[in-house]
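Below are the structure tokens for one structure; questions will follow.
With one protein chain removed, the remaining protein chains of the complex are shown where they sit.
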Amino acid sequence: MESFLDELNQLRNLDFDTYRKDFLLTTDKTREDIKATIKMAQLLRTLYRNNISTRFFQTGLAISIFKDKSTRTRFSFASAANLLGLTLNEFDETKTQVSHGETLRETSNMISFLSEVIGIRHDKFIGQGHQYMKTVGEALDEGFAEGVLGHRPAIVNLQCDVDHPTQTLTDILHLKRYCGGRLEDLKGKKIAMTWAYSPSYGKPLSVPQGIITLMSRFGMDVHLAHPEGYDLMDDTMDKAKQYAEESGGSFTQSNSMEAAFEDADVVYPKSWAPYSVMEEKTKLLEEENESGLEELEQQCLERNKQHIDWECNREMMDLTRDGDALYMHCLPADISGVSCEHGEVTEEVFEQARINTYYEARYKPYIIAAMIIGARFRNPISLLDYLYRKRNRRAGSFES
Amino acid sequence: MESFLDELNQLRNLDFDTYRKDFLLTTDKTREDIKATIKMAQLLRTLYRNNISTRFFQTGLAISIFKDKSTRTRFSFASAANLLGLTLNEFDETKTQVSHGETLRETSNMISFLSEVIGIRHDKFIGQGHQYMKTVGEALDEGFAEGVLGHRPAIVNLQCDVDHPTQTLTDILHLKRYCGGRLEDLKGKKIAMTWAYSPSYGKPLSVPQGIITLMSRFGMDVHLAHPEGYDLMDDTMDKAKQYAEESGGSFTQSNSMEAAFEDADVVYPKSWAPYSVMEEKTKLLEEENESGLEELEQQCLERNKQHIDWECNREMMDLTRDGDALYMHCLPADISGVSCEHGEVTEEVFEQARINTYYEARYKPYIIAAMIIGARFRNPISLLDYLYRKRNRRAGSFES
Partner (left out) sequence: MESFLDELNQLRNLDFDTYRKDFLLTTDKTREDIKATIKMAQLLRTLYRNNISTRFFQTGLAISIFKDKSTRTRFSFASAANLLGLTLNEFDETKTQVSHGETLRETSNMISFLSEVIGIRHDKFIGQGHQYMKTVGEALDEGFAEGVLGHRPAIVNLQCDVDHPTQTLTDILHLKRYCGGRLEDLKGKKIAMTWAYSPSYGKPLSVPQGIITLMSRFGMDVHLAHPEGYDLMDDTMDKAKQYAEESGGSFTQSNSMEAAFEDADVVYPKSWAPYSVMEEKTKLLEEENESGLEELEQQCLERNKQHIDWECNREMMDLTRDGDALYMHCLPADISGVSCEHGEVTEEVFEQARINTYYEARYKPYIIAAMIIGARFRNPISLLDYLYRKRNRRAGSFES
């Protein structure tokens, strides 16, 4: 706790501008915005760990809209809301009149009268998730401008087709601690963001896209490797190149897992679908073409099988720096012999890294909470300062 | 905020008696009860808009039971509970032992040990929704009398087969602002509560029934228009007549949308099912007569189609006072060319009125919260006064 005020001063020195802005893509944010968000997450965690209440709100709703399954992000959003004193309300389209033909513009306002934040996961359809969030945002802008809403709730992207910022900021906070404690320590470190085999298809591209665009901004040597045809969205690769140039890092793309792992400090092997398949899938879903979808799935699974050797195993890990790179994964991983016959990673490698993947995951509630207070308060620094000085106990006593 | 204490004094001058009484039908309430509820809703909204905490409760549950889909009312109830510091718990029969044969009497007590309010939507079956709420109420009365419950939770009708008071009180608050700011300003204003075509069947009668029984009490000239055979429940029409006489307003029933719109200050065009069809549907549902239900739906949709010209369009609006009546709808509206081929209202008319319908909807959380504090506290006035003077911030600071 001694260092709390020092850390707060570091936050004061950052020139960030997150107030009244949604957190949709890290590429929309400045490096200072990102640094400030990470710093606020750490400060919130310090308060929590010292049993100091972080109720920024006495009342208020946090709405979540999940258009795909989720464990970590669902509970992280619930935890973040609770940490700040907000009450979660999950918007479930099957229980509402959206199935009666209500428009998104209208619904966005109807769920927002007393809401502070709307968290959205919409990651299954290429070209749709990010657009959906922007449409909600425009509806809220209109509602606020017209006085329908007394304030403008913030939107937090809980994973879209383009980016997964709550995951990648969690990842960079984990990396920061691992590499020495400062974001500067990431400079010159090599991260291998690689495809890995999985007996499933259609996994979103948002994690690899988010990783290459974020880590390249902080001076890392980013090596993206995948089998031919498993490209990401062009725009994210262009951004990664540009950021690497600006930051003094590098961005390499190859079709060799080995080349990526070679001397890597960090490896992030993970399955995803080829961009073209995701586009095709989106089209077929829109057409409700069931047989087409089944055929596509079979084709895609067959195609994946040709790359069954893209597995993170001991031999691959031995290629990394001192054979001891940090293994990262957003979880759940497909573990060979555990959750499937052949998967992204062997049981041996995963088991060694397992607790580290938990460490990685644990920051997410604080990252989300930091995104919320950054967007909802003009001066979150003075509020953090106030909570620190007030020292209201979160649980009954320090004995908990 | 300057006017808060003035408004509070107006509330003091009302002779209302809502303590320990459920809010099931507006016809059960006196005009003073209704005025007090509206006034409390406004006071709560003023506190909220000024970032003053309205936590009437430190802990306590708000239970909701939805037997039909809902967006606005679901979120409004969640918002109202949260505004007062209550925690929402949705009672979902599929997750509970009700499917194991538990009786309503027993269940009502089992969910109420630490509950302050039970909100119920039960609007699909003629003759059942209101009765269901009364049965729950009787079970709670018994539980409280026998000491099973430490206090008697209030019941709030979130739409039944007879009335939709959280909607109509929201509507009258909207009307009050629109007409000049005082309930007295409603006197002599003409409201057209009309049927409108929709390619669906089985919509509840509670909104038109609620509107004609409420607005007639406050001196409006209420014109109810619908195609032949689309009558409402007799009792509600009788009450509307009686209230109109008492208030100096008027109640007219016709089969002409044009006559209703003629010189109207306010129009409320909305689809509903004929009473007789709702009765038939209820019977078939009880018999689980699937083929009968399908046949009824087809018949009813065919019948509706004969009245496809009952659409709120520019020509119809031109008949209203200065061609500029206030368009009202409880939402979602069936908009021609948007949510269906032919619907209740044209896109042009709806789009012009759209923001106004959002204004209309935004009062509902405060109306519900007012119903709760009116029923749960003997002296809500002194508590509102206390909250105002204490000025605890709801969100961290006035900057939010």
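Chains: A and B, in written order; residue numbering restarts at 1 for each.
Following the convention adopted for this analysis, contacts are C-beta pairs under 8 Å (C-beta built on N, C-alpha and C of every residue); 3 or more make two chains touch, one makes a residue touch a chain.
Since this is a predicted model, take the numbers as computed values, not measurements.
Across the entire complex, the residue among A:259, A:301 or A:340 in touch with the chain not shown is A:340. The missing chain, though absent from the display, is touched by one residue of A:8, A:361 or A:375; that residue is A:361. Only one residue in the set A:4, A:19, A:48 or A:144 touches the chain that does not appear here, and it is A:48. Take subunit B: the residues that touch the chain left off the picture are 56-61, 87, 89, 95-103, 106-107, 109-111, 113-116, 142-143, 146-151, 373, 376-379, 382-383, 386.
Within subunit A, the residues in touch with the undisplayed chain are 48-49, 53-55, 66, 69-72, 74-76, 78-79, 82-85, 87-88, 331-332, 334, 338-340, 354-355, 358-359, 361-362, 364-365, 392-397, 399-400.
Basically, only the chains that are shown with their structure count from here on.
In this assembly, the C-alpha centroid of subunit A lies 41 Å from the C-alpha centroid of subunit B.
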